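The other protein chains are all here in position, but one chain of the complex has been omitted.
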Amino acid sequence: MIDLDTFLSQLVVGLFRGSLYWILAAGLTLIFGVTRILNFAHAAILVTGSYITYTIYVSTGSYVLAFLGAIIACGLLGAVTEVLLIRRVYGLDPLYQLLLTFGVTLVVNEAQKLVWGKGSVYVPTPEMLRGGVAVGAVTVSYYTVFVVIVGFLLLLALHYFINMTMMGLRLRAVWRDPVMSEVLGLNPKNYYTLVFFLGSAIAGLGGALLIPAITVGPGLGDHLIVLAFIVVVLAGLGNIVGSYITALAIGVTWSLLTLVTPELDIVILYLISALILMVRPQGLFGER
Amino acid sequence: MILVYVVLALIPLTGQRFYIYLGSLFMIYAIFALSYNVLFGYARLVSFGHGLFFAWGAYATALTTLNLYRDPLVGVLVGIVTALIPSLVVGFLTVRHTRIYFAILTLAFGMVFYSALVKLRWLTGGTDGLVGIPKRGVILDISSPQAYYYFILAFFIVSTLLLYAISRSSIGLLIRALGGNEERLPFLGYSVFQLRLVAFTISGVGSALAGSLYAILMGVVTPDISYWTFSAEPLIMCLVGGFEHFMGPLVGAFVIVVLTTIAARFYEVWMLVLGLMVIGIVLAFRGGFTGFLETTWNLARHMVVARGGASKS
Partner (left out) sequence: MALDRRDFLKLLAAGVGGFVVGTALGYAAKPSEVREVLREVTVTATTPVERKLPKATVRIGVLGIRSGLWATYGEFIEQGARMAAEEINARGGILGSRVELVFRDEQADVVKQARELVDVEGVDFIVGIDSSGNAMRVGGIVDELAKPLIVTHAATHRLTEELVYKQGKKLIFRTSVPVYQDGILAAYIAKDLPVRKWAGINGDYEFGRVSWQLFQETLKKLRPDVEFVAEQWPKFGTEDFRPFISALLASDAEALFTSIWAIELVTLQRQLVEMGGYRKFKAVISTLGYSMDVAYALGKDYPVAELGTWVSGRYIWLYPPTSINKEFVDRFKSRWGKLPAYSSETTYAAIYLIKAALEEAVTLDPDAVAKAMEGMLLLTPAGVRWIRPEDHQAVYEVPYGRIAHKGAEVPLLDDLKAVPAQMYYRHPPFT
């Protein structure tokens, strides 16, 4: 009924979207894993990264500079938010922390509008990634494949970093047992700032990858954040590999569903999430 | 509390229609937030889907008054009574889970209901909604702003008294135990699941009442009241006002209504203004207004006592 070509192209589209959601969720889950803060403003930071990519590209004409610039700028943005604001609420109920990050989201969204205007921004696909391969009637662009590859590389990099480097070891220590880490000479506060920097930098990467693929406007983050949370929770909080698999699974399922049931795609997604959580409350890969 | 009733009763006498409207809106949000707090503040379960019940009440009232029996009072009663259905069903499916999993589950249900409201266009009018919800009915005629203000006020008084009574009753204590020491409850012979379900149902029905009153106030209902962003409103009100105290959600509703109205005057940047206000509130009050007020009140009392004691000796 559905021919192979359509299935394949839809699969790649699904992997592409899943990879974007993974990159968005990766930073979120990293920050949450170590600091136990759910940063509602995370998607807003990602979109700010898109805007920064646009500005740097327009003034320098270089993608590489724009990418790097967005990553560093968002990292700094996250770190500054942590130092100025988040730090003051570590002792509070997690919901107050969430409320604070919600306030930050409002501010960041409006700042995007004020700085870059109300109109949309866009960066054309980098030269060497333009064009694509025809799969049936659909042209699968090289750029979408590129994003999938980057997503996978990010997974490898994060995994390596967290599990095989000294810094990663320290982060895991702070994550598992902040008190003990302090006894052992690690200052959790510095690590919290570091992880906010890292997580937000990853968001910046996501933003830089997003803008050649999707036209960006102010407040776009609000349309992305809920799905990011769902990915993080479905996967099991703080689980990196789990988040990757879950994000890709959601992306692919959603894409394939539009082929089969065009009317119901997002509804089914929510229903499936609900079902999964009812059956396996700790998420697909979480630990109890 | 009586003071609140008196103040509210006096508002329509000012004759200022906008403030009558704000007062009506405040009461509706307050009922919503207070009901929500039964689940949130007492049982410590965070729901992101309570817009579902609010919307249920609103649409039930709308559909009843538009198609079945053209009277607002009947519409509201239908809204409240039928709300037992989704409250029990959704509650049954969700309360065995906790914390963030519960939150995402309720979010999912709320969004599914939103999709249903959007897609069942023949019934709900889709995104344009249902229009023409009457205020002039067979039994009651509450078409003047003052009249429907008092209509809402009546329900407000009844529901707040009920909720207050519940909070002070043994059921209320047990629900609060869910928030604090739920491990102990089975030992005392109580089922955590059943208690949570009771709390959920109370909050669901209360939210539906708020939604029913809202439908009549607006005259129009649209699906966005089931969207998760609207579901977050009672949560924000409880947080801002303080969820530990009974009055907290009320204070929170008041603050939010006031702040959003003020911020909207800056039509270009009102979200920025609101965001800064929210950040300011969280940083300054660290636990909601009522908590802050209570702390300062206690502090003040201590200081007075200390000074009184010092001057005596």
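Each chain carries a letter (A and B) given by its place in the written order, and its residues are counted from 1.
Throughout what follows, a residue touches a chain if its C-beta (ideal position, glycine included) is under 8 Å from a C-beta of that chain, and two chains touch if they have at least 3 such contacts.
What you see is a predicted model, and the numbers here were worked out from it, not measured in a lab.
Student: Which of B:98, B:146 or B:260 sits in contact with the chain that's absent?
Tutor: Within the whole complex, the residue contacting the unshown chain is B:260.
Student: Which one, B:127, B:194 or B:295, makes contact with the chain that was left out?
Tutor: B:127
Student: One chain isn't shown here. Among B:5, B:270 or B:292, which residue touches it?
Tutor: With B:5, B:270 or B:292 as choices, the missing chain is touched by B:270.
Student: On subunit B, what residues meet the omitted chain?
Tutor: Answer for subunit B: residues 16-18, 21-22, 25, 118-119, 121, 125-129, 131-132, 145, 218-220, 222, 224, 260-261, 263-264, 267-268, 270-271 touch the chain left out.
Student: What is the set of subunit A residues that contact the non-displayed chain in the whole complex?
Tutor: 2-3, 5-6, 9-10, 13-14, 16-17, 109-110, 113, 118-120, 122, 125, 132, 134, 136-141, 143-144, 213-215, 217-220, 222-224, 254-255, 258-259, 262-263, 265-266
Basically, only the chains that are shown with their structure count from here on.
Student: In the complex formed with subunit A, which residues of subunit B make contact?
Tutor: Touch list, subunit B to subunit A: 46, 93-94, 96-97, 100-101, 104-105, 107-109, 111-112, 115-116, 119, 228, 232, 235-236, 239-240, 269, 271-272, 274-279, 282-283, 286-287.
Student: Which part of subunit A faces subunit B closely enough to touch in the complex?
Tutor: Where subunit A meets subunit B, its residues are 85, 88-89, 92-93, 95-96, 99-100, 102-107, 109-111, 114, 226, 229-230, 233-234, 237, 263-264, 266-267, 270-271, 273-274, 277-278, 281-283.
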